[in-house]
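So that we are looking at the same thing, I have put the structure below in structure tokens.
One protein chain omitted, others in place.
After this line comes chain A, so read on.
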Amino acid sequence: MFPTNHKTVFVLDHTPYFGISSENPIDFDVAKSRGPGYVPLPAVCKSLWTCSVEAAVEYCRIVWDLFPEGKLVRFVVSDFAAHILNTWAISQQNFTHLLNGLCLVGPVRRGAGGDVVGLCAAIEALGEPTGVQAARPPDSLFQNRGRILCITSARDDDSIRSLIDIAVNTLVQQNQKASEPQPTPVDGNNTQTLAIHYCHLIVINVTPEKTDSRVTNQPLTEMAGGLMGVEVIVCRASLLAGLLGRLVLPHYRLAITTVTGIPMKEEQNATSSANYDVEIIHSAEAHAGLRAAQTAAEATESVVLRWWTPRGAEGGAGGCHGPLWRVTPADAASRPSACLVNFLLNGRSVTLELPSKKGGGRSASHVLAAQGGELWIGALGGRSPHDDPPALSEGAGGRVTDYRIKEFGALMHQNKLYPGRGAGANTRARARLQRHTTYWPLTISSTLIFNMGSVMEPLTRLVVQESLTDEEVEQCRAVLMSLLAMEARHDLPAPHLPAAARGKSSGRREEQWRQVWSEAEALVRAHAVTPAHRALLRALQVTRTHNNGDGDSRATVIKATTDSPLSPVSGGSDVWAPRSALDALLGAPRPHRRPDFAGRMAAGNRPATLYSHLQNDEQH
């Protein structure tokens, strides 16, 4: 479950021997000679230490570029003690942290010490659980595997063998310790030492250019009953970076694609362009289709794909049916690489094709594109099983032509998502959607209130809010009032209804108004969770009951409200006196209402009696 490449530890030898020169001079005077009297610079050689650090860092760059999570690398620098540069914590799995650590370690100093302490520390590090491993329930079984890359330099095969023996012993001992019962963690985080089920140890023996080594290559051999696989590789310091660059491919199942024929303009010669090749590294899965026709030997080489000069706007990675894989240039600092990277990071994408076949036909095979500042490759080609979909118009709901698409578009804009909104953001988004769709007719013809335009708009907009201010409640009341006024004027609720919808709902005007009121009530009732919303609902209900109760004279509501014998004496000083619907809407808002005395509510306009229930009790 946890592959070996989940955990990798680099052990870098920092003993005095690594301070010696790699004997691979770099000449800085490449530029043309600058005349007589020009003293040439002495050539510079990197130390073995510099070579091993830069090779290890390059390995790491590829891993972290392609797998920002899940593939962890740690560094142990070994001299008289083991200096652990980082932990498995995600916050320490980056360049800045690593390079700061390397700065503190500094160049090789004089003094005793060896590679053994570092190797032991590395095995210990493999026993420490990573974040994902610690997050698993303690009783769950999983394979804890890892890889150690030990860059060192030994005198002969015997020293290498004793180094490996120490590693095996350490591993066995540590597993023994891990199998003993350990104190249960207090904080619930499972930080106890894990047994190591497999450790892939690669010992890389580094030598300067001109020194003969008495260490020989050893192919992968299983030791300690399959607990450890050991490999020994001998390498010149100058070739170390190349070696690790090759090793990283099988370790993480990566492959190289050579993008060939990329036209680039030269600074000196801006009218013409020269063609360049750039090597990119990505998951080997991206080549799956190409591998079909390949032998095993070819599979280790890079695949050459030709740049297909984009014509106008390309579709980006959208044409890929399958997954995308991260990409990193093999040589990040070279000019052609930088050129390709910038082209992609600026938002362009490019199709790659197989080098032209005999038939002369072109076949697009992959797409390179950037998203969010990262480069991706996707494979093209093949049909998708979902092609030729059934027409939506023949399926359920397909013949309905008056969906409220524009309104739903507005709803989508109101429910747009934004990144980084903290924990529980998904839940908040869903709750918001829930509110916005509480009463949401799908079609134009099934609603009137949403077709009434600006008359209704403030109400429909405000009522979906989580809470309403007093001011907003007032705005909604104003809407209800204008509705009443419209009805009184014998207006049609929605004169601009599309012909199709109007044809269906061409009932009598009274019926339309009845529908408007019931829809409005359904809408407000669906949201009546806060006191402010409930207040709005009460206002609406008062309006409605009055409206309906008045039977024939519904249309002449204004008259009815003023002339009704039930209406109170206008201008009465009692602010709590029952008011007609219109008064309720027109009149001053009442102060926040305390629940009224029950006796008074029962008594109506008569004086209320106190303790009326006492009489009832006596009667029983």
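Assume contacts are C-beta pairs under 8 Å (C-beta built on N, C-alpha and C of every residue); 3 or more make two chains touch, one makes a residue touch a chain; residues count from 1.
By definition in this document, contacts and distances are computed from a predicted model.
*Asks:* If you look up the hidden chain in UniProt, what protein name do you find among "Ubiquitin-conjugating enzyme E2 W", "Protein kinase domain-containing protein", "Trafficking protein particle complex subunit 11" or "Integrator complex subunit 14"?
*Replies:* Missing chain, per its UniProt entry: "Integrator complex subunit 14".
*Asks:* Sort through A:23, A:402 or A:491 and give me the one touching the missing partner chain.
*Replies:* Residue touching the chain left out of view: A:402.
*Asks:* Which candidate, A:257, A:337, A:351 or A:451, sits in contact with the chain we can't see?
*Replies:* Residue touching the chain left out of view: A:337.
*Asks:* So which of A:213, A:443, A:475 or A:541 would be touching the chain we can't see?
*Replies:* Final answer for the missing-chain contact: A:443.
*Asks:* One chain isn't shown here. Among A:10, A:49, A:88 or A:276, which residue touches it?
*Replies:* Spelled out, the listed residue whose C-beta touches the missing chain is A:49.
*Asks:* Just to verify: which one of A:103, A:270 or A:610 makes contact with the chain not shown?
*Replies:* A:103
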